[in-house]
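Apart from one protein chain that is not included, each protein chain of the complex appears where it belongs.
Moving on to chain A:
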Amino acid sequence: FQYHQFQVVGRGLPTETDEQPKIYRMKLWATNEVRAKSKFWYYLRKLKKVKKSNGQMLAINEIFEKNPTTIKNYGIWLRYQSRTGYHNMYKEYRDTTLNGAIEQMYTEMASRHRVRHHCIQVIKTATIPAKLCKRESTKQFHNSKIKFPLVFKKVRPPTRKLKTTYKASRPNLFV
């Protein structure tokens, strides 16, 4: 599924002692607005003495990628819970949009470390210029004359309707 980035703004409800409570804004990733609001209250509870029952949501807007047609290197700092404790991590991804990079991060954490979505907290994200990338797996694509062959060709029918269980002859898998 797609992860969307939301900007959520909220504050505690005004009381007699505090007429103008401080307004807090957070940038979040969630699959939909409802989940984003819920995550906002989760984080705010951990930072301030306010809950959804004595707070109000002021605004929630989706943030879209400015340049989805250019490739960027994203660095993501996260905090995740493993079976033994909490750890911090820094991961790099090459993608066209930040939401795509976050989706890559979630799937990679699930596959490499068996960490599910609710155990991951994104601390910070940034677009990294190519010189400052730390991981070899992203740096190997920083080549303006990149060239490699596609070694294995999988023969696919062009639509799922044309799929058959049995084929008349063995397909040719070379390139």
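Going forward, a contact is a pair of C-beta atoms (placed from the backbone, for glycine too) under 8 Å apart; a residue touches a chain by one contact, two chains touch by 3 or more; residues count from 1.
Here is the rule we go by: contacts and distances are computed from a predicted model.
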The complex lacks one chain in this depiction; which UniProt name from "Large ribosomal subunit protein eL14 domain-containing protein", "ER membrane protein complex subunit 2", "DLRB2 protein" or "Glutathione S-transferase theta-4" does that chain carry? "Large ribosomal subunit protein eL14 domain-containing protein"
Touch criterion as defined above, residue of A:I23, A:L58, A:I71 or A:L173 at the omitted chain: A:I71
Can you tell me which of A:K46, A:R83, A:K154 or A:K167 touches the chain that was removed from the display? A:K154
Of the residues listed, A:Y42, A:F64, A:Y86 or A:F141, which one is in contact with the missing chain? A:F141
In the complete complex, which positions of chain A touch the hidden chain? 68-71, 94-96, 138, 141, 144-151, 153-154, 156, 158-159, 175
